[in-house]
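One chain of protein is taken out of this complex; the other chains stay put.
Letters A and B mark the chains in the order given here, with residues in each chain numbered from 1 onward.
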Amino acid sequence: MCLSSVGKIISVKNGRALVDFNGVRKEVSAALKPQAKKGLYALVHAGFIIEIMAAKEAKKTIADINETQNF
Amino acid sequence: MKRKIFNSQRPATEAAAQRPFLSPSALRGEGRANSRNLPLNIMEVCGTHTNAIAKSGLKTLLAGRINFISGPGCPVCVSAQSDIDNMLALALKPGVITATFGDMLRVPGAKMSLKDAQTAGADVRIIYSPLQAVDIAQKNPNKKIIFLAVGFETTAPAAAAAVLAARKLKLKNFYVYTALKRVAPAVELILKEKNNIDGFLLPGNVSVITGLKEFDFISEKYAKPAAAAGFSAKEILAALAKLGKPKTQNAYAWVKAGGNKTALRLTAKVFTPAAGSWRGFGKIEQSALELKEEFAAFDAKKVFKIRAQKERKTKCRCALILKGKIPPQKCPYFARVCTPQKPLGPCMVSQEGACAAAYNNMG
Partner (left out) sequence: MDTIKIAHGSGGRESAGLIQNIILKYFGNPLLNRLEDAALLGGTPKNIALTCDGFVADPVFFPGGNIGDLAVCGAVNDLAVRGASPKYLSVSFILEDGLPVADFKKILAAMARRCKEAGVIVACGDTKVVQRGKCDKIFIITSAVGHMLPRANIAPQNIEAGDTLIISGALGEHSLAMLNARHNLGLKSNLKTDSAPLNKITAALINTLGPDVKMMRDITRGGLSSVLNELTSRQTGFEIEETLLPVSSAAKAASELLGLDILDMANEGKFVLAVSAGKAKDALKIIKAQPYGKGAAVVGQAVKGGKVNLITKLGVKRVLRAPLGEALPRIC
């Protein structure tokens, strides 16, 4: 019930964040996660960042996901 | 079968074949409240899990070991018929732009779906974020924009943010019809009744918002194991491996203790829990999120004077399926009368519905 995507935060300004999802960029809201900042990774649902993660940890999570997921 | 031409690299298959993530103890059923032989009955609460388990092939891979039971975590599937009929009535009003997530478009109401309404001339627009609905309201001051808020705790904060944005912009033409729900009360209802569920896969993103405490009751009150899971096969397997002793655990890297406090705060600012009407479950206390009184001007139910309706009886057996009492295949209409082309109810319409998943992966 909760489709989500993981991306890298490129920039945050005035509560709006630009997130890069493997080459596709989208502007989303950081209203639910004011701690969002450039360089962190974001979990995005319905156009909102709902959680953030440090890059090192996030890369491991992404690798885990990709091990059994194609698309 | 000649394989030479294929350059297929399948390290994942070899890894999965060794099944490192399914702990022997979980498979032997140790620590379960009632000891029985395999297969274990695991309820995946979340519709996105239902979809992922089917599409990845996990369901087939674990057949005989794990019997996956789809739970009520498909917000489209559990939408009450009255809610759907109300949404349609609003969509057909002149001067209304209905902003909805794509998931709701084909759900059948009494006479038609939102898609049919669109064909009949209603202005129905698909949005990806609730903020787009606010944007549409700003750009169309002469129209009434009604955002259909359907979802669980993951989506509620986004809807709350949209209402607050609309208030900040002093919009007078933005309304929300809320069919937002809380997952835990429905899960508790299932546990209260007689069931043969051995463990639960918890919705990952709901847990991100609420924190795991929301689901502690599963192990503490009902002595069943539960684990929050991500949505890839590996993450789901990791969660399954944790199901042994009756504990509520986390296997989803994104869940933080305490959940997302900002999201919870915004939700509580805009919405208040109230009795909810669930397809198949009837009324569940504290299970729906309604707009607070101070946001009455944005409440489509109040502004358009929606009257409480009696639930229309339909043939649909979604009720039993959502509770995990019968699998889709045991519904007399499944695949015979009720198909994705001609669905009798939302379990067959929604991409995540148990019936749709079963039908689409049928041999």
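The rule is simple: a contact is a pair of C-beta atoms (placed from the backbone, for glycine too) under 8 Å apart; a residue touches a chain by one contact, two chains touch by 3 or more.
Quantities reported herein were computed from a predicted structural model and do not represent experimental measurements.
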List the shown chains that the missing chain touches in the full complex. A, B
Sole touch to the unshown chain from B:Q81, B:T98, B:N260 or B:S350: residue B:S350
Given the contact definition stated above, which residue among B:A233, B:A288, B:I321 or B:C355 touches the chain not shown here? B:A233
Which subunit B residues touch the hidden chain? 1-2, 5-10, 12-13, 16-17, 47-48, 54-58, 60-61, 74-76, 101-103, 105-106, 115, 125-128, 132, 151, 155, 233, 340-341, 350-352, 360-363
Residues of subunit A in contact with the chain that isn't shown? 1-3, 5, 7, 21-27, 44-46, 68-71
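Operating definition for what follows: only the chains that are shown with their structure count from here on.
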Touching residues on subunit A, where the partner in the complex is subunit B: 1-4, 28-29, 31-34, 43, 45-48, 50-51, 53, 57, 61, 64-69
In the complex, go through subunit B and note every residue touching subunit A. 12, 15-16, 46-48, 56, 73-75, 101, 128-132, 151-152, 154-155, 157-158, 161, 203-206, 208-209, 230-235, 237, 253-254, 256, 260, 262-263, 266, 352
